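The structure under discussion appears below in the form of C-alpha cells.
One protein chain is absent from this view; the other protein chains keep their places.
Let's look at chain A:
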Amino acid sequence: MASDGGVSCLRSSEMPNVGIGGMELPPLDEVHVLAVDDSLVDRIVIERLLRITSCKVTAVDSGWRALELLGLDNEKASVELQRLKVDMIITDYCMPGMTGYELLKKIKESSSFRQVPVVIMSSENVLTRIDRCLEEGAEDFLLKPVKLADVKRLRNCLTGDVKLSNGNKRKLPEDSVTVNASLPPPPALTTLSTDSSDSSSPPLSPVEVFSSPLSSREDDDDVLTSSPEGSPTPEESPVRRQKMGSPGLD
C-alpha cells in the first residue's frame, strides 16, 4: 500500500497552502481530494480509501459545505487565499438539499474549479443518471460500494496527469490509462484492480473468497446494482469511461 502522506482528517477543515505564484507543484503524496457524502459511514470509508492511496482528504457532509470550502458559495469574487486547493472532487449523487449532480454543475460553471475532475458515486446504477453526469462534465462515475481498486484507479489517473517532482513521466491527458498491465482498455468502466491476480477471475463463492488472499467482487443480488451487460467480470458500472482531464492545479 502506498504510505499515507496526508495529515488532514475528518474533523479538521484544513486549508493547505495555496501556491500563490502557481509555480509550486505538489509532491507525489499531496494530491488533495475533497470528498462529499452525507452518510457518515461512507465518509469514513471514502476518506480512508483516499488516504491509503496517498491523498490528502477533506471530507464534508453536504454540497453546500463543499461550495463554502471552495469559495463558491456566494456571488462575490472569492479571495484567492480563501479557496481550498483541490486536485479532485468526489461526491455522492443522492444527498439531501443539493445533489451531487447539482454540485457538479456548480463546479463546472465556476471559472476557478471547472478544470478539477469531479467523480460521482452512486449506489444506483441508472444509465440516464450516469449519462447526465458525464454530459455535465463528470470525469467518472463509481458505483457504490466503492472499492480500493476503484480509488487506486482514480489515483493512478490523477498521478498520470500531474507533473511530479520525482521524475515520473508526464502523461498527456489522452494517455491517462496507467502502466498497470491489468487494466483492460476502455470503453466499459470495470472494476479494475492494480493487483493482477483478481482482475479477470470469475466471481467466487463466499467460501472461496474467504480462502483466497484477494477478494473478487461478487454480483450483488440487489437489482439496483446488477450490471446490464451481464459480463462475467463483475463491473462497477457499464458506463463509457471518460478520460481524466488535467486536474486544475493552477
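The criterion applied here is as follows: a residue touches a chain if its C-beta (ideal position, glycine included) is under 8 Å from a C-beta of that chain, and two chains touch if they have at least 3 such contacts; residues count from 1.
We adopt the following convention: contacts and distances are computed from a predicted model.
Participant: Given the options "Cardiotrophin-1", "Large ribosomal subunit protein uL10m", "Histidine-containing phosphotransfer protein" or "Signal peptidase complex subunit 1", say which is the protein name UniProt records for the missing chain.
Facilitator: The chain we cannot see is, by its UniProt record, "Histidine-containing phosphotransfer protein".
Participant: Which of A:49, A:103, A:120 or A:158 touches the chain that is not shown?
Facilitator: Of these options, the touching residue for the absent chain is A:49.
Participant: Please output the residues of chain A touching the missing chain, sorted low to high.
Facilitator: 1, 4, 39-42, 44-45, 48-49, 52, 94, 96, 123, 144-148, 206-207, 209-213, 215-218, 220-224
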